[in-house]
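A protein chain is absent from this complex, but the other protein chains hold their places.
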Amino acid sequence: DGHGDNLTYILVSHAPDSDSWWNTVKNGVALAGEQMGVTVEYRNPPTGDLADMARIIEQAAAAQPDGIITTLADFDVLSGPIRAAVDQGIDVIIMNSGTPDQAREVGALMYVGQPEYDAGFAAGQRAAGDGVGSFLCVNHYISSPSSTERCQGFADGLGIDLGNQMIDAGQDPAEIKNRVLAYLNTNPDTDAVLTLGPTSADPTILALQENGMAGDIYFGTFDLGENIVAGIKDGTIQWGIDQQPFLQAYLPVVVLANYDRYGVLPGNNINSGPGFVTASGLEKVEEFAGEFR
Amino acid sequence: MEPIIQMKGIEKHFGSVIALAGVTVDFYPGECHCLLGDNGAGKSTFIKTMSGVHKPTHGEIMFEGKPMQFDDPRDSIAAGIATVYQDLAMIPLMSVSRNFFMGNEPIKKIAGLRFFDHEHANEVTMREMRNMGINLRGPDQAVGTLSGGERQTVAIARAVHFGAKVLILDEPTSALGVRQTANVLATVDKVRKQGISVVFITHNVRHAMAVGDRFTVLNRGKTYGTAMKGEISPEELQDMMAGGQELATLEGSLGGTV
Amino acid sequence: MEPIIQMKGIEKHFGSVIALAGVTVDFYPGECHCLLGDNGAGKSTFIKTMSGVHKPTHGEIMFEGKPMQFDDPRDSIAAGIATVYQDLAMIPLMSVSRNFFMGNEPIKKIAGLRFFDHEHANEVTMREMRNMGINLRGPDQAVGTLSGGERQTVAIARAVHFGAKVLILDEPTSALGVRQTANVLATVDKVRKQGISVVFITHNVRHAMAVGDRFTVLNRGKTYGTAMKGEISPEELQDMMAGGQELATLEGSLGGTV
Amino acid sequence: MTDTSSTDERVKEMSGLRRAMIRPELGGMVGVVAVFTFFLLFAFDSGMFNMQGVMNWTTVSAQFMIIAVGACLLMIAGEFDLSVGSMIGFAGMMIAIFGVVLGWPMWIAILITFAICIAFGALNGYIVVKTGLPSFIVTLATLFILRGFTIFIPQTVESKTIIGGIREAAEGDWLAPLFGGKVGGPIFQWLGDNGWISTFTRGNLEGQPVIDGIPMLIIWAIALVIFGHIVLTRTRFGNWIFAAGGDAQAARYAGVPVDAVKIKMFMFTAFCATVFAVCQVMEFGSAGADRGLLKEFEAIIAVVIGGALLTGGYGSVIGAALGALIFGVVQQGLFFANVESSLFRVFLGVILLLAVILNTYIRRLITGER
Partner (left out) sequence: MTDTSSTDERVKEMSGLRRAMIRPELGGMVGVVAVFTFFLLFAFDSGMFNMQGVMNWTTVSAQFMIIAVGACLLMIAGEFDLSVGSMIGFAGMMIAIFGVVLGWPMWIAILITFAICIAFGALNGYIVVKTGLPSFIVTLATLFILRGFTIFIPQTVESKTIIGGIREAAEGDWLAPLFGGKVGGPIFQWLGDNGWISTFTRGNLEGQPVIDGIPMLIIWAIALVIFGHIVLTRTRFGNWIFAAGGDAQAARYAGVPVDAVKIKMFMFTAFCATVFAVCQVMEFGSAGADRGLLKEFEAIIAVVIGGALLTGGYGSVIGAALGALIFGVVQQGLFFANVESSLFRVFLGVILLLAVILNTYIRRLITGER
C-alpha cells in the first residue's frame, strides 16, 4: 500500500550469544519480520557485558533505524543510550527485562515482557499455596541481576528469607547436576527446587532422577525447553513459568510496523508472562519447545 | 680416498644478511678437518647446513658420493652425522641420562610393548661420563645443575657415543678446563683413528694443530684457503684465521700464537 | 698496596650442593688477577658472589677496606664493579646500542624532563665496537643477529666502557676469534695500566700468562694456591689447573701446554 | 651407581626418605591430604563422605581428570590449548547434528566427531609449529572460531542452540554406552541387597542402593590417567615429550621430531576434550552451544596444581590427576560444607596460588634449578 516500505528495526538483547533461550527471540523476530515485510536485525553483546550492550544501542541509534527493540537489563546502564535514541526520534519498545515504569521513564512506547521479580513472586505465592516452606534456587547465571531477582521474588513470595538457598551453579551441566546433588544431600529437608532456565533445569532433572527425588520434591522452573516440557509431562516438574519470549520478540515488531505505517498503537503494556505451564495442554508447547516456545 | 661429504658452493642468506657466499669443502673419513676463522665468519652456519639445521640457499651437498638433502637434523643423524652444536643441545630440566639418550632412547620390550630402558640408559651414561673425567652425582641429576663445562662434556660424550660416520664439533673445547680439553682432544684423536671423519671448529690454533689433519679457514662467508698438516706453521695459520688483518700487539709476553 | 676487594672464607651452598667451601682471595688495583681451575671448580660462583648475583652462605667481603654486602648486581655496579658474565647478559631482541647502555642510559633533558639520549648512545656504541674490531651494520641492529663472538665483544666493550674500579671477566675469550682475543687481551692490559683491578677467568694457560700478574687456582670449591707472575711456569700452572690429576696424552704434537 | 654419587664430597647428605618423598607429585599429594583433612573436619556429617557424596565428587573430579590428562601432556610438551572448552561445546554439537538432526547412526556420529575434533587439534598444532607462534595466541583464535561455529551452525540448521534427543537417538547403539553407560550395576545391587551399602530412604527409588553403577566417565578418567602416565614416564615418546617442552631447539638438534610430538599432543588434547564431550552429551542427552565454557582454564589449573611447569618440560600425569581431584573435592566440598557459593572463586584462587608456590619449591629441590 506504499506506506513505509523499507522499515528497519533493530532488536538488542543483553544475552551472551551462546545463551540458548534467546534463540526463541531470534526466531520470533525473524518470523515477524517476514510476516510484516520489514527488516529486523538482532544484536547482542557477545560476552553478555551490559556496558558493551550500551554501546550497541548507541551503534543501533547511529544506524538510524525506524525503531529499536531492547531489553532493559540494567536501568542505570541502559537508560542513557535508550533515552538518547528516543530523543533523536527513534521509536523504542522495551522487551523482556525491566519494568513498565522504567520503560515509561526512558520514553519507550511500551513494555512487552515479564517483570522478573514479579514473576518470581507469583511463583513463590503459588508454591506457598502448595505447602512449600524451603527451597533451593539453582542460579546458573549468578552475576546477572535478573536471575537473582527471580530467586529473591520467589523467596519473598514464599514469605521466607533467601539466605543460602540460592547456589551459584555454574554453566557446566555435570557441575550443576552434582552441585544440586551435593546441596540436597546436605539439606535433605528441602521442600522445593527452582531452576531459572533450561541450562540449570536439564541437569537438575537428571540429578533428581539419580537421587530418587524426581516427582517427590516440588520442582518449578522458569522458561521452557525440550527437557523441561518432558519433565512437566512425566510429573518431575510441577510447573514451568513461560514468559513466552516469542511474543516478546514478535509483538514489538508488529506493533512498531503498524505504528510506523498506520499510526496505531495499543494503549497498554503487554505482559507476555508469567504463564504457568502445567501438565495439561502440552502438545503445542512440546512441538515448538526451544524454537518458538 | 673418496670424500664422505662434499660441500659444493654452499651459500646461505638470512634475510638481507649473506652468512655464506659460496663455500666448497670436502671431508674425508679418518681425517680431522679443522674449520677455522674469525667470529662471524660463518663456521657455525656452514656446519648447520651440513647437519640439516639450515637449508642452503644455493649449493649442493654430496654424502658418500650421492647428492643429499637434509631437511631436518633427524635426517643427518639417520645418515650417520653426529653434531655438537655451539649453542648446546641440552634440556636443563631433564636428567643427564635422559638427555644423553634423547632421540636415541634404548628400548626394552615388555609383553610386546616397547618401553624406555632406564637401567641401561643410566648405566651407560654414568660410564661414559666417567670416561670423560666427570663424576656425576647420579644419572638422574638434572642437566641444569651442571656447570657449563660439564654440560659441554655431556654433549660431546653423547655425540661420540652415537656418532657413526661423521662427527662435527663446533668449538667443543671453548668452555672446557685443561683436563677436559685434553680428554676431548684425545677422544677426537681416537675417533679419527677408527675411520670416522671429524669436523672440528676452534679458535685455538694449538688445539687445531694438535689434532687437525687438514685446515680450512673461512673469512666473511668465503673460503680463505685449505692446507694439509705439515704444510703450514702455527703462525701462518693464525694469520689466516685473523683474516689477514693485523693483530693488536701486547707489550708483554704474548709472543707467537694466541 | 691496599687490596681493593678482600674475599674472606667465602662459602656458597646451593641446596645440597656445596659450590664454594671457603675461598679467600685478595684483589689489588692495577693488577690482573687470573682465576683458574677445572670445570665446576666454582670460579663463576665465586665471582658472582663478588658482583652481588649470589649472596655468600658464609664469609665476608671487604670493599676498599670496609665490609660490604651486595644484595643485587646494582649495588656492585654502583660501587664500581663491572662484570662480563659467562652466561651473557645481552637481550637478543634489543638493539646493540640499547644493550650497550642498558642500566646506564645516557640522559638528555628536554623541558626539564629526562629523556634517553639516543644519538649519543648510538655514536658511542659504534665507536667502541669499532675499537674492538667489530664493524656493526648499524647501532639499531638487534643483538640477536650477532654471532656468539660478536655478542661477547659487545659485553666486554660495555664493561670496559662503564667499569670504574674493578673489571671482572668470566671466560671472555672462550668464544672469540684470534683477532678479537688479541684485542681483548690488549684491552685488559690497557685497563690494568689505568689502575683498575681486573679479575680474569680463563681455561687458557697462555692467555693467563700473557696478561696475569697473579694467579689463583680453585679446585672443587677450595683455593688450591696463589702465585705471582714469574714465580711459576706455564707447565706448572697447567698442572695446577688440572687439579693435579693426570692429563690424557696425545700421541701427536700436543706437547707442553694445551 | 650409588658409590659414584657418594664420592662427591661437595654434596651434602640427603636421607633416603627425603629423596623418595621429593617427587613432582608431592605437591599434589600434600594438597590432597590437606583438602581431605579440611573437609573431614568441617563437613564430615554433611553427607560428603557417604557413598552418594563420594560418588558425587568423584564424578566431578573424573571430569576434570579427563581434560587434565590431555592438558598435562600438552603442557609438558611446551604448549597449551585454550580451545579445549570450545572444543567440548563443538564436539557435543557435532554429535547432535550428525546423530539427531541428520539422523545418522550414533556410532558413526561419534566416530566422525572424533575425527573432526582431532583434525582441529592437529590444525592447532600445525599452525603452532609451522609459524612458531605462541600456542596461547593460536588457540585463543581457535577458541573464538570454534565457539562461533558452535553457535552459528545449530542456529542456522535448526534455529535453536540446544539440541536434545541424543539419548533417544543413541538407544541400542553399540558405541554410545562406552561413553554414557554405567558399569557394575549388578554388583551394587547385590551389595545393596545385602546391606553392605546404604539404600535410598525417600523418594521413588526407596530401597534401591544409592549407587547403581560406576559411570563410564570415571572409567575413562582412570584409563586415560594410566595411559598418560605410562606413555610419559616409560616410553621413548615420553622422553620426547619432555624434550620438546624443555627446549624445542635443543631437542630438534638431537633428532627428536619435535613438530610431530607437539602436533600429536594437540591431537591428544582434542581427543580428551572429545571424550569429555561425548560422555557429557550421552549423560545429559542434549548438546548446547554454551557447553564447556572456561573448561580450558579448569584443565590448566588442575595441571598446574598437580605440579607441571606452565612453560613446559616438567610435570606428571599423576600430579595432574591429583590436581583434578583437589579441584573436584574443593568445588563440591564447599557445597557440602554450606559455604556461600560465590566465595568458591576466592577459594579456588587461593588454593591455586598456594599450590603453585609449594610446587615451585618442590621442583627447585628436585631439579636444583638455578
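Which chain is which? They are A, B, C and D, in the order written, and residues in each are numbered from 1.
Throughout what follows, contacts are C-beta pairs under 8 Å (C-beta built on N, C-alpha and C of every residue); 3 or more make two chains touch, one makes a residue touch a chain.
The shown structure was predicted, so the numbers you read here are calculated from the model rather than taken from an experiment.
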Touch with the omitted chain, as defined above, among A:42, A:121 or A:135: A:42
Residue among D:132, D:172 or D:195 that touches the chain left out of view: D:132
Which residue of C:77, C:132, C:169 or C:208 touches the chain not shown here: C:77
Residue ranges of chain A at the interface with the undisplayed chain: 17, 41-44, 46-51, 54-56, 58-64, 74-77, 80, 86-90, 142-145, 148, 152, 162, 168
Interface with the unshown chain - residue positions in chain D: 127, 131-134, 136-138, 140-145, 147-149, 151-152, 155, 297, 300-301, 304, 310-311, 340, 342-350, 352-353, 356-357, 360
Residues from chain C at the interface with the omitted partner, ascending: 53, 72-74, 77-78, 83, 85, 87-94, 98, 101-105, 107, 114-116, 122-123, 126, 130, 135-139, 141-142, 144-145
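The definition used in the following text is that only the chains that are shown with their structure count from here on.
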Distance-to-centre winner among chains (Cα means, whole assembly as reference): D
For chain A paired with chain C, centre-to-centre distance based on mean C-alpha positions, whole Å: 72
Between chain B and chain D, centroid-to-centroid distance (C-alpha), Å: 44
Contacts with two or more other chains, residues of chain A listed in rising order: none
For chain C, residues that touch 2 or more chains besides their own: 14, 17
